[in-house]
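Only one protein chain is missing from this complex, and each of the others stays in its spot.
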């Protein structure tokens, strides 16, 4: 697959995404700057598209970084507890401050995502049995445990339905003024691109990296901080989007191999295409209502992941 | 200290817990309160042994001490069934009000899930067991995300009553369900007793076990299904207590240093009874907390799991 083909697909899908919704907007309506349609377009449709693009790029790149650092194809924010840790952080911030501000939530969520992922990577680094299948199994269990801790506090504080609804993972509530945090992921993605070669080398292991004169710890920490920034911004603005960081890099790696410099652009664009498709499906299937995007992503994503698991074992090794 | 002495000590502590729970502060309403308390004790003993047994044997066949049978995805099946019932029939429908029906539907659904997954997918040499477990877990995530979508759509009052069902509770158990569970469990244990010696051999690993004449693949399949039946029964009776088995099994390994399953399982079962009955006693009478025991168990179990992972990684590092 060529990059320009993916880009064209992304552009077409973006266009479709802009013109689907409960209120019918035709391109001709946009000629009039003061029309109601134009207002909706600017307040709701455009921010939504931007959010999808940023989340799609961010989650896919985060997954890619984690996979190259851990040298395991099946490690991703979903399978290493990152998203669950970020969720826990938000909840703790809500318990800690009576009137929690957005900044406090961001800080807590970031700190927890970082610590949670770091902890898992540390464990992974030293665990005896590094089977490609066993690691995500443990990772998912680890994530479940973090969420059961979240449940414990939420249950005590009567916040259960509250958190489970606003962490659904949906672009429905994305309107101007509520998604701008996502822009923080742009510098993170750019940094990821600049560090791509170093991640590849660090993924070969500490000794190997040292041999090539690379500060392993430093690169590892940069990688995890980038992942935590991306995960936090996405979880706080959109909610939990499972599997994205798992599937997109794996598909790209299937046809392009594992040289990060080459695969990052593809991974980013494919992430956009995948997320746009899922979002559009969610919006048309019970039109004029919407299915949250995390459900469509989880359904399509888990099916693709299952296929990869069953058929792609030889490749994953 | 010899293992038989240790087992006697555990039995004594378990009995003390049961007596304390049965008679403490019972005043006046003996005829009313005592049978009800004993019923709860019965439920706790049954679930305790079911979970202890299934976790120990599950860990033997997976050759791993940090996995729980919950990675088979059976608990998510319980959530799926209950949510579907609440969503489509509502909390006052016969499917909820009639506890037998509810019990039967849940248990059948959970066992069917396990049977379909393992009976038809299982080939130990073709699909290694971790792969199967990961597949089960992903299917669980898949179903879980469908369900979490439905949960957001359910009205808040119904949601609360669904939530209380999804949290394990020992306080509200119908006596007939208890008898049915005992029946199922006795059958399961009868088979479980017969394979005790084979399980000891299983701990030598696949190749050594086959060498010693164990029909390995069939035994693994049987144990997976047996574990599923036990977990399904205890889940349908009191609700899911995911990480409990992890704690009791590992405590048992540490306390009774042996490879013999008869001793390990008995020990784990007694530790379960002590933890559940003693824990319930403390929750009800000492702290007078409004939280359910299972939430605490999941919380403590979660912390313990992370401790085990760290210990594992330290041992290797």
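Going in written order, the chains are labelled A and B, and every chain counts its residues from 1.
Just so we're on the same page, a contact is a pair of C-beta atoms (placed from the backbone, for glycine too) under 8 Å apart; a residue touches a chain by one contact, two chains touch by 3 or more.
One rule holds in what follows: contacts and distances are computed from a predicted model.
Quick one: the chain not pictured, UniProt calls it what, "Oxidoreductase", "Na(+)/H(+) antiporter subunit A", "Ger(X)C family spore germination protein" or "Iron ABC transporter ATP-binding protein"?
"Iron ABC transporter ATP-binding protein"
So which shown chains sit in contact with the chain we cannot see?
B
Taking the entire complex into account, which one of B:74, B:214 or B:309 touches the absent chain?
B:214
Go through subunit B and note every residue touching the omitted chain.
Looking at subunit B, the ones touching the missing chain are residues 63-65, 125, 196-197, 200-201, 203-208, 210-215, 257, 259.
Throughout what follows, only the chains that are shown with their structure count from here on.
Write out the stretch or stretches of subunit B touching subunit A in their complex.
Per the stated touch rule, the residues are 64, 66-68, 70-71, 127-128, 130-131, 133-135, 137-139, 141-142, 145-146, 148-149, 151-152, 156, 159-160, 163, 167, 242-243, 291, 295-296, 298-299, 301-303, 305-306, 309-310, 312-314, 316-317.
Inside the complex, what are the residues of subunit A that reach subunit B?
119, 122-123, 125-129, 131, 133-134, 136-138, 140-142, 144-146, 148-149, 151-152, 155-156, 160-161, 164-165, 168, 242, 291-292, 294-295, 298-299, 302-303, 305-306, 309-310, 313
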